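Provided herewith is a single structure, encoded as structure tokens, for subsequent inquiry.
Note that this complex is displayed minus one protein chain, with the remaining chains in position.
So, subunit A:
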Amino acid sequence: MRKKFPFIVNRISTEVALGNITFEFNLDNFSFKDLDLNFENERKNRNIFLKGKSIKSSTKLIPKLSFVQSHHFQEVFSLAVEDIYNVQIPDRAKILRMIILEIERISASLLFLSAISSSLGFHTFRYWVLKDREMLLSILKTFKKDENILTDLIVPGGIKKTIYNSEIERMSEFLEKYFKRILLDYEKIFFKNIALISKTRNFGIFEKEILKKNNATGLLLRSCGIKFDLRKNAPYEMYDKVEFPIYNFEISDLYNRILSLYLEIKNSITIIESSLKLLNETSPEDFLEKIDYGEKMGKRFSFKRIEGVNGELSIYLEVNDSKIEHIKFTSPSFINGLLLINKLEGDYKPFDIPVIYSSLFIVPMEVYL
């Protein structure tokens, strides 16, 4: 008998599918045999929407690619455009970009902490971090001078609007007087909590060799004892002018991955503080270098990578005059979600998976870009 090829599969509304993941796994006596995170409903190839568009109009669309690290997407895109047009941006713009990126890194780390703490049953802590994240985001909102979080602030050439020293000082006051203190409370209630340590120590371990072999980057790489940070090893903007330590651990278990988020937040605060000192030496008027998009450039391409909030975020950008011919973002969520999660060795139950999944810092909408 002839079977019909299932050519038309039930098509799910794209709006509903935004950020959906299905967990598919085989069980053997309630333990995992294999696990497959299915992002098929999420598969949208967002890069396609940007093809053929001009760089100027794409700049407005880039931040919408991710709600967790929209500024990092703007940053890597801007770096690639500046490379293609051979533009040197002012020092003030570089420093302000660093401050914006580090604020976003803190807010993203808080978001990851909220997901992990919720899967572990620490609901009070979850509400704390979400509340503090809102406060941080409201600072970013004041920089943008409008209500929308996903508007473009980092643009090719520098910063869209200047941020005055008084605004920065207000933020620094918030970090100094509120945030640093609340971090001490975080330590007491969560990071040094014996319940957390007993639940997460020596659990969800990734071997160092496996992480190295399978392209782990960023937090994951540092959580297993490899000191590699693009901000330090291949510095962009003015990261070579600020000092911050690269932490590392012996093994990448769940506890160390959680603790690495905390250390990331501390590092970001250090970077912001150092950047503020640098900022006082620059002029507030010098924040944007205008790029001439009418210039006939012909075909050119650029590849750039930065340290995103969850690992290495890269872009391949090819332009013809001022139109985008080809664009491809690669986010660490693609590698962590499709490859690394299957490299986990050991006996794990279905209820263990959400927390291990959260500790890999996967952002669903970034998997298929």
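Note that a residue touches a chain if its C-beta (ideal position, glycine included) is under 8 Å from a C-beta of that chain, and two chains touch if they have at least 3 such contacts; residues count from 1.
Rule of thumb we're sticking to: contacts and distances are computed from a predicted model.
Visitor: Which protein name, taken from UniProt, belongs to the chain you can't see among "DNA ligase (ATP)", "NitT/TauT family transport system ATP-binding protein", "NADH:ubiquinone oxidoreductase 30kDa subunit domain-containing protein" or "ABC transporter permease"?
Guide: Options "DNA ligase (ATP)", "NitT/TauT family transport system ATP-binding protein", "NADH:ubiquinone oxidoreductase 30kDa subunit domain-containing protein" or "ABC transporter permease" considered; the missing chain's recorded name is "NADH:ubiquinone oxidoreductase 30kDa subunit domain-containing protein".
Visitor: If the hidden chain were put back, which of A:Leu50, A:Val309 or A:Ile335 would touch it?
Guide: With A:Leu50, A:Val309 or A:Ile335 as choices, the missing chain is touched by A:Ile335.
Visitor: Which one, A:Leu61, A:Ile246 or A:Met297, makes contact with the chain that was left out?
Guide: Answering carefully, the residue with contact to the hidden chain is A:Ile246.
Visitor: Touch as defined at the start, partner being the missing chain; which of A:Ser31, A:Ser198 or A:Asn233 qualifies?
Guide: If we include the chain that is not displayed, A:Asn233 is the one touching it.
Visitor: Name, in rising order, the residues on subunit A that touch the hidden chain in the full complex.
Guide: That gives, for subunit A, the contact residues 1-5, 45, 83, 212-215, 217, 228, 232-234, 240, 243, 246, 300-305, 312, 314, 316, 318, 325-326, 328, 330, 334-335, 338-339, 368.
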